[in-house]
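Every protein chain of the complex appears in place save one, which is left out.
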Amino acid sequence: MSELSSLDNAQPLLVAEGLAKNYGRLAACRDVSFALYPGEVLAIVGESGSGKSTLLQLLSAQLAPSAGHVAYRMRDGVLRDLAELGEAERRFLFRTDWGFVHQDPAQGLRMGVSAGANVGERLMAVGWNHYGRIRDIASTWLERVEIDVGRIDDAPKTYSGGMRQRLQIARNLVTEPRLVFMDEPTGGLDVSVQARLLDLMRNLVSELGLAAIVVTHDLAVARLLSHRVMVMKGGRVIETGLTDQVLDDPREPYTQLLVSSILPP
Amino acid sequence: MYVAVKGGERAIENAHRLLAHERRGDRDVPEVTLAQISGQLALGVDRVMTEGSLYDRELAALAIKQARGDMIEAIFLVRAFRATLPRLGATEPVNTGEMQVRRRISSTFKDVPGGQILGPTFDYTHRLLDPQLAEGFVPEQPETAEASQAATPRVTDILGRDGLIESSPQADSDAPVGDLTREPLSFPADRDLRLQNLARGDEGFLLALGYSTQRGYGRNHPFAGEIRFGEVEVELFAEDVGFAVPLGSIELTECQMVNQFKGSTTEAPCFTRGYGLAFGQSERKTMSMALVDRALRAGELGEEVGAPAQDEEFVMSHSDNVQSTGFVEHLKLPHYVDFQSELGLLRKLRQEFAEANQAVELQEAAE
């Protein structure tokens, strides 16, 4: 690794400080602080209602925090507070340097538009203007996510659930983002399909050196994908650490309960 | 030899002469008078005034006559005339609490101060065609009584005294009165502009949308808190004399719907309002309007927004029947040029399709 990039990796990519979100009297998320480094995969685990999805929305600037802030290191190396970005900058970030994988692929794809155009849209949005090249890149990405290139002109509404999810991933990764948010990426899929998808995601993340923040209630997903885990309960982070450490040797009674009830012995 | 079609101008003139002839109908039958239309087809005149946004019975009657009874065409005629009128100012808000009531009902209380006044209504009539009305029928004189001088308090004001219903927003007398016929509409629109849009909106469209909320597409649990119809004074504040000058009185129908609201973390549960107002006696219109007004407030009240009647852009962009009919009917205009382009494209696509299939067949034959 070159000296420059190791220097880069020494600086956090995303920094959250004192993040909180209240809905009336309900505190959906309180006082969350952490730093995410380039190439690092962080899993946020907890039961439904623990505040993990709210936290993901705060981190990806889709929701304004009640307190605290999120900063992101832009491609020029400057750490910027997301709240201070203009809408144009924020949307640009969203379709270039970030990806967002929804649990329901229908939310992240254009279901009536061909797979090729779904993958190519981000490229066209940033000014690509050569049909043949866009199509080549789209084909390459379909291959990488193990979708038959012969299906490039079919719309995702004709795809199976697993294929849709892989297409959504390809659509997000085509601009080579540095950070991908994932919200229960394997939710709603059969166990065998989940395994294949997880395997694919793990390979892509390591090949591309992606940083990712994965929200999941499934500790198996956290174990397979992430380097670090944050356990949430009642809007708070109650335990955090290296994935193996937290899952094999949980300190908090709640985490112990979570691990014992979900992970097979 | 082919000659490009000419004589459009004469064709138009002839068509207009024929229209005038058809409008007159059988010339042996007396011509219908504006007074007859205004007096005997009064609810039609009310609708044309309301959706035409111009309070003038005589012009509305003329429009109905000119339009051969086509209500949307009549509304269009009134609107086109209204568009040329200068806007001199805005009147003081009318006080419907001081309405000289001719009909007033509430479905929320058995009796209310001022009483339930049935007035002239189709409600409770049996819808049997009445052959007597065909000709020469002289109805009995109605019962009459001295007009009450006491004001009739609004039912929603009675609820409001206990804080059971949200307070009615008060007009800020310094704020300019919004007018979507003078300023382009942008979304999201404030409630004053929404109400103006609904007041001008097509009765049938609002009826269907209001009905859809009752059938579960954006339910808001309405009660007809009050419907009242009667005369109110209209006043204009005259700058030079320094006080409000009465301009005369107009007939209005007002409907206040009382709707459920579950409250939120910051607000106690209370009833909410949907509001409808129209010229003349226009009950169906004002009730539908009140239902849709309340539906459009879903976002403001923190309710889930999803049904058509709750979708501001959808409702406001399609409520106007003059706009709707124009765009639907413009399909009658010539479209030769774009049709020709489509035709050219279609032929090309079909040719390519045929060539591709032929190539496949040849290949298969060769294999």
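For reference, chains read A and B in written order, and residue numbers begin at 1 within each chain.
One rule holds for everything that comes next: a contact is a pair of C-beta atoms (placed from the backbone, for glycine too) under 8 Å apart; a residue touches a chain by one contact, two chains touch by 3 or more.
Here is the rule we use: contacts and distances are computed from a predicted model.
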Legend entry - Missing subunit (named according to UniProt) among the choices "ABC transporter permease", "ATP-binding cassette domain-containing protein", "PAP2 superfamily protein" or "Alpha-D-ribose 1-methylphosphonate 5-phosphate C-P lyase": "Alpha-D-ribose 1-methylphosphonate 5-phosphate C-P lyase"
Legend entry - Omitted-chain contact residue, chosen from B:184, B:216 or B:242: B:184
Legend entry - Touching the absent chain when the full complex is considered, from B:58, B:267, B:300 or B:361: B:58
Inset, instruction - Taking the full complex into account, find the residue in B:29, B:337 or B:365 that is in contact with the omitted chain. - result: B:337
Legend entry - Candidates A:70, A:101, A:134 or A:210 - the one touching the absent chain: A:134
Inset, instruction - Kindly state which of the options B:130, B:300 or B:313 is in contact with the chain not pictured. - result: B:313
Legend entry - Residues from chain A at the interface with the omitted partner, ascending: 87-88, 91, 95, 110, 113-114, 116-117, 120-122, 124-126, 129-132, 134-135, 152-153
Inset, instruction - Quickly run down the residues of chain B that touch the omitted chain. - result: 1-2, 4-6, 8-9, 11-12, 56, 58-59, 62, 76, 79-84, 86, 180-188, 313, 317, 322-323, 325-330, 333-338, 340-345, 347-349, 351-352
